[in-house]
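Shown below is the structure under consideration.
Left out: one protein chain. Kept in place: all the others.
Labels A and B are assigned to the chains in the order they are written; within every chain, residues are numbered from 1.
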Amino acid sequence: MTSASTLIEQVIDAWQNMQAKTPLVQCITNSVAANYTANVLLASGASPAMIDNPYEAESFTKISSALSINLGTPTSEQMQAMQISAKTAQLNGIPWVLDPVGYGPILAWRSQMTDELLQFKPSVIRGNASEISTLAGNQVQSKGVDSTLSSDQAYQQAYALLAHADCIAISGESDYILSKELDIIIQVNGGSPLQPKITATGCALGALIAAYSAVTTPTIAALSAHVHFAIAGKLAANQAQTMGSFSTIFMDYIHMLDDNLIEQYADIKLLEIQA
Amino acid sequence: MTSASTLIEQVIDAWQNMQAKTPLVQCITNSVAANYTANVLLASGASPAMIDNPYEAESFTKISSALSINLGTPTSEQMQAMQISAKTAQLNGIPWVLDPVGYGPILAWRSQMTDELLQFKPSVIRGNASEISTLAGNQVQSKGVDSTLSSDQAYQQAYALLAHADCIAISGESDYILSKELDIIIQVNGGSPLQPKITATGCALGALIAAYSAVTTPTIAALSAHVHFAIAGKLAANQAQTMGSFSTIFMDYIHMLDDNLIEQYADIKLLEIQA
Partner (left out) sequence: MTSASTLIEQVIDAWQNMQAKTPLVQCITNSVAANYTANVLLASGASPAMIDNPYEAESFTKISSALSINLGTPTSEQMQAMQISAKTAQLNGIPWVLDPVGYGPILAWRSQMTDELLQFKPSVIRGNASEISTLAGNQVQSKGVDSTLSSDQAYQQAYALLAHADCIAISGESDYILSKELDIIIQVNGGSPLQPKITATGCALGALIAAYSAVTTPTIAALSAHVHFAIAGKLAANQAQTMGSFSTIFMDYIHMLDDNLIEQYADIKLLEIQA
């Protein structure tokens, strides 16, 4: 079994690789998150492109280093693009991340599409506790697109999903990352209760996992993105408690992250899978 | 007839209810306003969800506490969703707000849809002076989506619209709220000339009325949202006069509003309806 310090070294390597390679990341995302996601990726060192139409999906995915699919506010054209791009990613060995926003019986259209997309084997599935738990086959009361479960209730229910992806990432007060490759669960602490008050932080986090997956393994990609957000959220909350200013400073820290900040502030804990 | 101080007490109650209940608000809105609207609702204590496709509209409206429909940049799929969600809201007694952006002969497609949506009896219709006056049957020269009328010219022309909604809210230098229930007009002062320089503030205000309508009457909901914005705009303008900084601080005050700030800064005046 690996150790926390080994994992943190791998996060630092991943961050350095991102700065060196500026990977091209195709994002099919929602109207709320498009601008914010692009800014988070640029601030983190990646090169985002929001190509989300079915007519250009195949050729663009082929030249992308990673793909992020988010089901926040789907249109019919986006739905077609998601299928084409996910299939193209799988065929070409391009890592991709699935963010099943709002998964559950109330939002059946996107949930059926999410089920279909699973056949293309996402590298990482990420969501909040309600989404992940429902996707794993549990019955969960959801409230719109926000979670009604806490993340520490959900992670023990998410094992089943490792049949579909290399890694499952659950965001919440603490984040939990389930790794098939390493056969462990990683708990990521940090962040701030203010983070979910900025809309689309979860969506941007999914795209950032995709960006990291262009330069490292699925597990380290998910871990790096969560650590990146957890540190930025924690440091920003030290400086501002109101939404306008917090949002500005949070983006500053997304941009300012470096080896030293990761070394100093990454707060992770290894748990065993009790399947 | 009620008094200004009674109304302000009801605004404080509404704000407290919002914090206690975090109502789920479905927003069908435009591409310019989606992110900003979600952030304003989160900062105000509500839980926004931008579900705007026709395939999930009915099931999602049924579980929502309120609905906001904005015609800023409609697509065909959104147009279908608007009809389904407005109808579902009416059938299920869910309060909903109609924001007829750009209503007038130049923008006929959305204007016809607005006319159709009136049959589903919105709780509140909100818009700028040009939109409201045109919707009330007057001939108004409009300039794009901005108003060419001042709000104090429009409010006397808006009575006819009370046949379609419980409350009409007109934003401008002063805001005017016409209440069928209370048989009065409420003038709301405050804000800043910088507010209309932040795009989508009007759209976000409509969604905030919807959020408040989940926890109080249509009139108090419209009043609470306008007071919320007027106080935030006034206090932000004391600290910044340029658009980047003003926008950040305006969001800070949207988030910081509380009982004391409402008590101290709400500036409203009651007028009689002279129909």
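What we mean here is this: a contact is a pair of C-beta atoms (placed from the backbone, for glycine too) under 8 Å apart; a residue touches a chain by one contact, two chains touch by 3 or more.
Fair warning: this is a prediction, and the values are worked out from it, not measured in the lab.
Engineer: Among A:60, A:120, A:176 or A:229, exactly one should touch the missing chain; which is it?
Structural biologist: A:60
Engineer: Over the whole complex, note the residues of chain B touching the chain we left out.
Structural biologist: Chain B touches the chain not shown through residues 30-36, 72-76, 102, 106-110, 143-146, 196-200, 242-245, 247-248.
Engineer: In the full complex, which residues of chain A touch the absent chain?
Structural biologist: Within chain A, the residues that touch the unshown chain are 24, 26, 31, 34-35, 38-39, 42-43, 47-53, 55-56, 59-60, 63-64, 75, 77, 247-256.
To be clear about the criterion, only the chains that are shown with their structure count from here on.
Engineer: Rounded to a whole Å, what is the gap between the Cα centroids of chain A and chain B?
Structural biologist: Centre-to-centre distance between chain A and chain B: 34 Å.
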